[in-house]
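Note that one protein chain is taken out, while the other chains of the complex remain in position.
Let's look at chain A:
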Amino acid sequence: MTLLLKVENLTVAYGKVEAISGVGLAIPEGRIVTVIGPNGAGKSTLLNAVMGLLPSRGRIVYAGQEVMQAKVEARVGAGLCLVPEKRELFAQMSVADNLLLGGYSRRHVRDDSRARDLDAMYTLFPRLRERHAQQARTLSGGERQMLALARALMARPKLLMLDEPSLGLAPRIVREVLEAVASLRDRGMSVLLVEQNARAALSVADYAYVLETGTVALEGPAREVAANPRVTETYIGVGHGAGAQREASTPLAAS
């Protein structure tokens, strides 16, 4: 099986403190890989470093190319996309404009594929079609998450990285989002899923890494990791509860 992303010995330091140190990670084509771990373990840092938003040391090979030096926009152009925890939508712009800008990296493509992609997004998320003229800041938390996901899909990513897609969402919507993620795999896309909601993440993933205080503590096929007694005790029991607690306190859920 060909690897789409290979991360070796990746270290990110904020000043003298290393947020992640020596992390290795591999994502095969067409697979969902999840990174679980407690709050502050460095999961988001890992994604931001792979995306190029943070300076890092080590090696990142994407689609056979070393991308350590590549700018964020070059990585997006190569099909590496991130839906960050904060969503980073264009709050004062319309839903339609957010989606159009999602296809910005494909602006030189001369056919009508971007228009068709837009229509496909509206079919996938009918709620967004209803609200296409509204400013993104008027959307509910769940709708924002849909918009963030749809905006990233407009770039036709090969590898989609999702940072806490279930954060602040009602359990029913979490299931919908994860089903959507699973359907992306069926279309040949690879997904790197970072979640605090370990139970949900492990249920859709093929392979899992457990990140603790900036290093990989455990890795293996998702089913085996889910069956590991330590993981069950620490993340599936307590982790799920912690996720629910964060749900209630996060401003996204409140708005």
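Quick note on the criterion: contacts are C-beta pairs under 8 Å (C-beta built on N, C-alpha and C of every residue); 3 or more make two chains touch, one makes a residue touch a chain; residues count from 1.
Quick note on the criterion: contacts and distances are computed from a predicted model.
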item: Candidate names "Pyruvate dehydrogenase E1 component beta subunit", "Glutamyl-tRNA(Gln) amidotransferase subunit A", "ABC transporter related protein" or "Branched-chain amino acid transport system permease protein"; UniProt protein name, chain not shown; value: "Branched-chain amino acid transport system permease protein"
item: Touch with the omitted chain, as defined above, among A:K43, A:R87, A:R131 or A:K158; value: A:R87
item: Sole contact to the chain not displayed, among A:G22, A:P38, A:G58 or A:G77; value: A:G77
item: Among A:S105, A:Q145, A:S190 or A:T234, the residue in touch with the chain that has been omitted; value: A:S105
item: On chain A, residues whose C-beta touches the chain left out of the figure; value: 51, 53, 69-73, 76-77, 81-82, 84, 86-93, 97, 100-105, 107, 136-137, 144, 151-152, 154-155, 251
